[in-house]
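First the structure, then my questions, so here it is.
Here the complex is missing one protein chain, while the rest keep their positions.
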Amino acid sequence: MSAILEVSGVTKRFGGLVAVNDVSFSLAAGEIAGILGPNGAGKTTLYNLLTGFIPADEGSIVFQGRQLRGVSPHRIVRMGISRTFQLCRPFVGMSVLENVKVGGLAQPAPPEGRDAHAHRLIAQVGLSGKEDMPAELMAYGDQRRLEIARALAASPKLLLLDEPFAGLGSGEIAELSALIRQIHADTGLTVLLIEHKLHEFMKLVNRVIALDFGELIADDVPERIVTHPRVVEAYIGGNVPETEAA
Amino acid sequence: MVEILIQGAVSSAIYALLAVGFTLIFGVARILNLAHGSFYALGAYATYLLTTYDWPLVPAALVAIAFVAGFGVVMERVLVRPMRRRSLLAVLMITLATALAVEQLLFLSFGSEYRNVPALVSAKYTLFGVDIAGQRLLTVVAAVVLIGLLWLFIQRTRLGSAILAISQDPEAAQYMGIPSDRIFSIVMALSAALAAAAGILAGPFLTVQPTMWLLPVVKAFAIVVVGGLGSIPGSILAALMLGYAETIVAYLASTSWTEIIGVLATLLMLIFRPAGMFGKRAAF
Partner (left out) sequence: MNRRALDTLAGAPGRMADPKPALLARTPPANLLGDRLDLAGAGVFVAIMVVLPLVIDNSYLLGVLSVALIYALWAVSWDFMSGLTGRENFGHALFIGAGGYTAGFMNTVWFIDGWWSIPAGMVVAAVFAIVVGLPTLRLKGPYFALAMLSASVIMERLMLIFWEYTGGEEGINGVEPLFDSPLAFYYFALAVLLVVTVALVMLARSNWGLVLRAIRGDEATCQAAGLNVTWYKIASLLISGAIAGAGGAMYAHYQMQVSPQVFTVVLTITVITMVYVGGMGSVWGPIGGAILLVMMTELLRDFGEWRLMIYSLTLILILFFLPEGFIAPLWHRFKARLGANR
């Protein structure tokens, strides 16, 4: 398993605020890793750096051996990085099928054809039968699945999920978690996941990268992370994450 | 040279009155009011109408301003607010349609010939060796006074703080119990009043005809692009820049080329620095 993503010494400042401070880690192909951190720790900023929406001030980001600095967001998607967002934002006024199809338009047409590809993804996320529903009318849990299908439509090698469990009830969280695990198992995709909801999160990932105030404070397996002194300090000092998804 | 200084000040004054109102309502309510020029036109026409009924000028002007302010409030409540729920473009569309309707109303009521709004000050003065119509001088003074009053109002009163709060974070302001809707109406009234004042001051020496709403909107847009949407200091500065640029070009080249300046400035700004000089951050 080679490193699909290498982040080295990445720093991002917004004026006087250092949002991401000298963060380094690497992801092996096929991992599911999680990013943990209280609000303001720099998690979403990190995603924005990875997807090219903001330029890093220092450091390098190498994806599949290619340097990402200075590459436009479109090209980064085409290179194989897709992301979802904290708030579900489906294309309003379009059906589920159309939403997923648009997700794939940045890439050349797959051999099975765009329609078949989209249908397959919709089935994969468990939305079969809902292809023609207006996206914005679906239940939030279904919209989350749509987001994932749409991100998968671009045939990514690396999937960045930003708080996929936000706004879901405990049953839905368990289902979505199972879905993510299933997709990972089926496709061997590398998945990076930001979450607050520790309980499900810990069961899903095999590695946790913890951030606090933009710094990487721990990088370890879930069992050791929860007892890591700096992680505990970060959380006791600030927001206590939900450890029980009751 | 002195002439340019003075005439430039007059142009800038009118532009400042227009631009400040335009940017004010945008900064607070995110409404780009394409009917802003209609306030300008209505101010001039209302004053004109009252003077034909032998009203003395000052009361006529004040009543006209009050009327236009009221019109602005009604327009916002009845026409604009329902559209805000839909989309920002629906708002643009309705203000544009309103502007056209007002233009037609003026056309049907007054015809298309130029009307004569009498000057508040008919005397001529000589300043630094240059003759200047009293009305033009008054325009500059009035603009400074009005904008200054507005600034004081925003900085020193509770209502002003509320306005500042809403422009920076509408949601948070609402959570703090600030009645946004009422504030929108007040700001709209202020915005309309400023534009109406510009119309009344400029009426005597600029053209008064039903289509007079369009160019002020285009210029106001150019000014707020350069100055930064939502920034009052930006609008004032950009108004000065445009006013003087146009005056200088008019004196050095010819009046024909003045129109291009605003457009060129807008285009260049949008290409290189769309946030304008003071951008959204520095609202007020």
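Per-chain numbering from 1; labels A and B assigned in written order.
Definition applied: a residue touches a chain if its C-beta (ideal position, glycine included) is under 8 Å from a C-beta of that chain, and two chains touch if they have at least 3 such contacts.
Keep in mind that this is a model prediction, so the values were computed, not measured.
Counted over the whole complex, the shown chains touched by the missing one are A, B. Checked against the full complex, the candidates B:V117, B:A189 or B:V225 give a single residue touching the omitted chain, namely B:V225. Contact with the chain not shown here comes from a single listed residue; of B:I4, B:V73 or B:L96, that residue is B:L96. Which of B:T52, B:S87 or B:T157 touches the hidden chain is settled by the complete complex: it is B:S87.
The hidden chain makes contact, of the residues A:N48, A:Q124 or A:T190, with A:N48. Residues 48, 51-55, 72-74, 76-78, 82-83, 85, 87, 89-95, 98-99, 101-103, 105-107, 114, 132, 134, 136, 150-151, 154 are the ones on chain A that touch the missing chain.
Touching residues on chain B toward the chain that is not drawn are 30, 32, 34, 79, 82-83, 86-90, 92-94, 96-98, 100-101, 103-105, 107-108, 171, 214-215, 217-218, 221-222, 225, 229, 256, 259-260, 262-263, 266-267, 270-271, 274.
Basically, only the chains that are shown with their structure count from here on.
Chain A and chain B have CA centres that are 48 Å apart.
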